[in-house]
Every structure is written in C-alpha cells, then in structure tokens.
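Below: the structure, in structure tokens.
The complex appears here without one of its protein chains, the remainder shown in place.
Now for chain A:
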Amino acid sequence: MKIMVAIKRVIDYAVKIRVKPDKSGVVTQNVKMSMNPFCEIALEEALRIRESGLASEVVAVTMGPSQCLDTLRTGLAMGADRGIHVDSTSALHPLHVAKILRNLVQIEKPSLIILGKQAIDDDCNQTGQMVAGLLNWPQGTFASKVVLDKEKEEVTVDREVDDGIETVQLKLPAVITTDLRLNQPRYATLPNIMKAKSKPIKKFTPQELNVEIKSDLEIVEVTEPPKRKAGVMVSSVDELIEKLKNEAKVI
C-alpha cells in the first residue's frame, strides 16, 4: 500500500514575521524557511504506518520553486522513500495544489493521502478538503489519532472538533489531514541524511500534469494586526468604573 504525503516549504514557525513596507506581502528575504509543522506531523504519521508494516512506500510531494528541494530532502532524510517535486515559480493556491495532487494520484495511485491540516503561512485549511472533493474520496480532517485496518481497508480517525473528539471510519482510499496532537515528528539523523542522497526525486511541471495555474484570487493588502496598547494603572475603583464606562464603553 502506498501513502502520499504533501509537504510545504514555509517561513519557519519560530521566526518573527514582518510585513513588507509596500504591504504586498510578508518579508521572505533572508528569512529561515523550513517544513510546515503540520506537514512534518503528516510525514511522521505516514512513516509510522509504514514501520508498523501496513504500508510499503511513502512518497513525499512538494510544489514550488527549486528551493523547495531542500524541504523535500528533509522529508527524505526523515524517512520517505521517494520524492516528487512539482516545479512552479508562480504562487500556488489551495485549489491549484489540490488539482495537481489529484492528477498525481492518478499516476501514483496511493491508497492514503496525508496532509497537514493547514500551512502556517496562509492558514487556509482548504487543500486536504479540496483534494478529497476532487477525488471523491472520504476525508478525516484534524486527525489526532489514526488507526489503519489493512484487511478491512478502513481507517479510523479521531477528529479534533470544537465540541470535542469525533471518531469517523473511512474506507480506503482516503484523505487525512493532521492536527498538532497526532504525534511528535522525529529528528533527521545522519545515517538517514546519508541515505536520502540516493533516494530518487521525480520532477513534474503543472503543464505536464494538465493543470492551469490561473489565479482567481488576488491578495490586495497585507497589514500587521494592531499593536497591543499599554495597560493603564488606575488609582481607585471609581476611576476604573469611570474608564470602563467612558473609554472602553463596556458598561
């Protein structure tokens, strides 16, 4: 059984983000980039399923310019068997990614696609759901536990929803998107980094996959959230009430 994992190269989670002065986006020059944390969790889950013997191969897919190969190599160093790089310099929105993934699925034919629930740069939380829709496959999103039953060809997913945990059972092939509490991703150890150098990476372009990157979304403006105002010390309860009434206008 083959598992396909989609990984994205984003600005590192621990970096302080700054908005470009022309408000067209966020500063990405000279800023540390790494794998999206949810994608790491997705890859880790796929590797664990393979290590438990239920899967035979884990394929990591990434899309974007040539720098994305670094992230792909990290994925291979963690343990993925093969890599696929879809080379594109234009901005890829979730629907494009979903369409490319759908066409890749028709070539690779995996039984399970695992993605991170969202990317930390755009926070869209759309790609997994769109892929499932385009393929007409069942989906288990926000997974906090994944249990695969190979004989029955089913996967049981515990989903973290607002009300608590919802358990769904999906027939394979299925799409799963991972949430934070699913697992703790492993480190890339040197022996694996060494092995990763010889693992194959196949290259595609969106044109080869018959996907047109036409954007019907335009980012108009990016601004920083308003800065937190400093607190004010009040000297008496009466002053507090007065400020709540007149300045904050909450009573």
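Methods note: contacts are C-beta pairs under 8 Å (C-beta built on N, C-alpha and C of every residue); 3 or more make two chains touch, one makes a residue touch a chain; residues count from 1.
Here is the rule we go by: contacts and distances are computed from a predicted model.
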Assign the chain not included in the display its UniProt protein name, restricting the answer to "NTP transferase domain-containing protein", "Glycosyltransferases", "Aspartate aminotransferase" or "D-2-hydroxyglutarate dehydrogenase". "D-2-hydroxyglutarate dehydrogenase"
Return the single residue from A:Asp70, A:Asp87, A:Glu108 or A:Asp122 that touches the missing chain. A:Asp70
Need a quick check: the contact residues on chain A for the chain that isn't drawn. 12-16, 30-35, 37, 40, 67, 70, 74, 77, 184, 187-191, 193-194
